[in-house]
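Note that this complex is displayed minus one protein chain, with the remaining chains in position.
A, B and C are the chain letters, set down in written order, and residue numbers restart from 1 in every chain.
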Amino acid sequence: MSITSRAHPNQAVSQTFTAGRVGVVTGGGSGHEPAFLGYVGRHLLDAVAVGEVFSSPTAKSFYDAMVAADSGAGVACLYGNYAGDNMNVKMAIKMAERAGLTVRTVVANDDVASAPKTELAKRRGVAGEILMWKVGAAAAARGASLDEVIELAQRAIDQTRSVGIGLTSCTIPAVGKANFLIPDGQMEVGIGHHGEPGIEVRPVVSAHETANLMLDLILPDLPIVRGDEVALLVSGLGATPMMEQYILYGELSRRLQQEGVVVHRPLVGNLFTSLEMMGVTVTLMKLDAQLKADLDAPCESVGLTVVG
Amino acid sequence: MSITSRAHPNQAVSQTFTAGRVGVVTGGGSGHEPAFLGYVGRHLLDAVAVGEVFSSPTAKSFYDAMVAADSGAGVACLYGNYAGDNMNVKMAIKMAERAGLTVRTVVANDDVASAPKTELAKRRGVAGEILMWKVGAAAAARGASLDEVIELAQRAIDQTRSVGIGLTSCTIPAVGKANFLIPDGQMEVGIGHHGEPGIEVRPVVSAHETANLMLDLILPDLPIVRGDEVALLVSGLGATPMMEQYILYGELSRRLQQEGVVVHRPLVGNLFTSLEMMGVTVTLMKLDAQLKADLDAPCESVGLTVVG
Amino acid sequence: MALYDSPEIVENLITMTGEQRAYLSEIDGAIGDGDHGINMSKGFAQARERIHARATLPNLPQALDDLAMTLLEGIGGSMGPLYGGFFLAMSEALAEAGTLDRESFGQALTRGVESVQEVGNAQVGDKTLIDTLVPARDTYLEAQAAGLRFTECLENMVGAAEQGQLSTKDLQARIGRSARLGERSIGVLDAGATSCYFILKSMADSIRRLPVRSV
Partner (left out) sequence: MALYDSPEIVENLITMTGEQRAYLSEIDGAIGDGDHGINMSKGFAQARERIHARATLPNLPQALDDLAMTLLEGIGGSMGPLYGGFFLAMSEALAEAGTLDRESFGQALTRGVESVQEVGNAQVGDKTLIDTLVPARDTYLEAQAAGLRFTECLENMVGAAEQGQLSTKDLQARIGRSARLGERSIGVLDAGATSCYFILKSMADSIRRLPVRSV
């Protein structure tokens, strides 16, 4: 699997793209490594627009990614709900239309803490994007039409809920000072990927209690109930030790077992980070047969590899 | 791929073990996640002995791992050079011999900073162990004899060199206070996986200079020279942001390119950690045709998955 | 008409953003991240390079297109797509018209504002550049409908733009970075509304500075 940066440095393109199928692209600011670049690969993203740290890529780099991923069957642009990304994707699509490309979008909004359920469209996209990309790209890989890819990616994110907690802040290098503050011994529940304010700041609790309070926000929102099968993704935000991520995973999986929710596919690691923030996001996707098949389909990338 | 914990909780066994071939096992203290447990999987480790945080597993759990991985063709125990592990493996082998098992060992000693080249046997094993496991397990998977597996794993580690740097310390939970100290703005070059003292403590420098000083320790030691092909593994120690790991990787790969050294296989991530230490280890393995083939062979585990 | 055939209007815009760089960043600093002047002058300065790299100097629609493409290529965040889209739409309208006159400028302004609203979804009162743009456009079109001359339409437009810009002082930001501050965003001007006023004023000045003609 290899990736090259074509044209200019703000864009990466997979070398495994096969002509004739729908192209799958995304884009976003830097600082979330291995997202977004690390998910370019076989049966995953075909091209990615790369922005400055915590800042949307330009319209032109989204456009370039679309052009790179287009081979006549159209392009699915699957990205996260942030003002800058929304605006740049809109202008990129205008440019793409002028160039005769067909582009459709799905906007991830899996972060339950970012807006009430009555305002789904205001919610931010976080680590759930990875699962949306996986499903959309699996559909594209098996030759689905652009409309089908979009429909499935939309279903994927509609069935996905995330929440984050932060224990320490992070610093945008160009700014040079922390972009928010969490007092020592406190944690911010519902914090966003760029330090967007969460729901509450409260004393740090045990992994067991942390798992419970995160699931108490996620499970009722969809809802996810007894008998459901889920994908469970735990992502460290950058400075969270691996051991602690696994300990939290253990607590989450115990609680889910109690609730009668079956984890079909676990993913743990620094999969969608936030510079050097200490903290974690927890993502659950409620699965049906199709989503399961698409999640289980083989893919290969730096960030996520699934063996068929 | 699935892993179950048999017998008692200090041991994990792969479900993909196929009888009749050499079993590959390792073991070590906790706190290095995803090592060691996360490398149990298809065509990788067959069983692992799990110790307390930063403490060797017991002889019995090494023995249990050996029993679990044995199907008559013998067991290769590929582990790192630490006093406790050495002693427990020795007693485990004594127990295994009483039970009629054939066990041979390879002891990783890839850390160039832990002893001079004249005292190779005193050097500690660090992230290079992952490459040793990969090669040994690939050999076992293709049906090599125990002697061949041992010979290849030995060749793998003989061709591997690592060095670590630490920027902050870490705390063993049961102890509750930092087990060493690095002053703010300083970094310890050559630090071990458990905070073992390094070569020097010096002011933090840029990624570019860090890459150079690490390679200046690694390259001459083997040596690795113009025209060589290598695997290059960068592992965060726990709290190192992914973005910074990739930035360091970029600087390493630039320097290697200048030196005429070709990176055949890059690996970047929190692959062998040290609780919440901030820092990184850099590992290079000098490849020949056989090592290359064994590194490239497919395998599947939480820590490392290679698609064939 | 000479102005249609040269990049002069765009050149003047670029010069203006350079001059207002510090002021715009200062305003953005109060309730934003203090980079608006930098974003603007950086993007616009890149456009000058693109324009001058051409074999022959472009006409106004082409220069606006160059400016738009530079902003869309060089500035992420919000300014690239908002102003990039604005100038792209103006460029298209003027190219279609083939001339710069009262009608075509009215068309261009209308299409430009449409793009900003489509891309940014902001409404009047949200404390954004829309607070400058919408009254400016409405006033221009009213003046045009009332049969005023091009220069009078522009004069009225600039007056409304200034009013709109000043109106942002008492508004609470409901969109963009400063919206996070809630009530604390009241009491200072909006950076984008201010740069937008400077842009409309600069364009109007460029056109009015022409020797008296039937414009």
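Here, a contact is a pair of C-beta atoms (placed from the backbone, for glycine too) under 8 Å apart; a residue touches a chain by one contact, two chains touch by 3 or more.
The structure displayed is predicted, hence computed values, not measured ones.
Visitor: Which visible chains touch the chain that is not shown?
Guide: The chain that is not shown touches these displayed chains: B.
Visitor: Which of these, B:Asn88, B:Thr168 or B:Ser301, touches the one chain of the complex that we don't see?
Guide: B:Asn88
Visitor: Among B:Gly41, B:Pro57 or B:Gly74, choose the residue that contacts the chain missing from this document, as touch is defined above.
Guide: Looking across B:Gly41, B:Pro57 or B:Gly74, the contact with the absent chain belongs to B:Pro57.
Visitor: Over the whole complex, note the residues of subunit B touching the chain we left out.
Guide: Missing-chain contacts on subunit B: residues 29, 51-52, 55-61, 63, 83-84, 87-88, 90-91, 94-95, 197.
In the analysis below, only the chains that are shown with their structure count from here on.
Visitor: Express in whole angstrom the distance between the two chain centres, defined as the mean CA positions of subunit B and subunit C.
Guide: The computed centroid separation for subunit B versus subunit C comes out at 59 Å.
Visitor: Quick one: subunit A and subunit B, Cα centre-to-centre, how many Å?
Guide: The separation of the two C-alpha centroids amounts to 30 Å.
Visitor: How big is the gap, in whole Å, between where the Cα atoms of subunit A centre and where those of subunit C centre?
Guide: Centre-to-centre distance between subunit A and subunit C: 35 Å.
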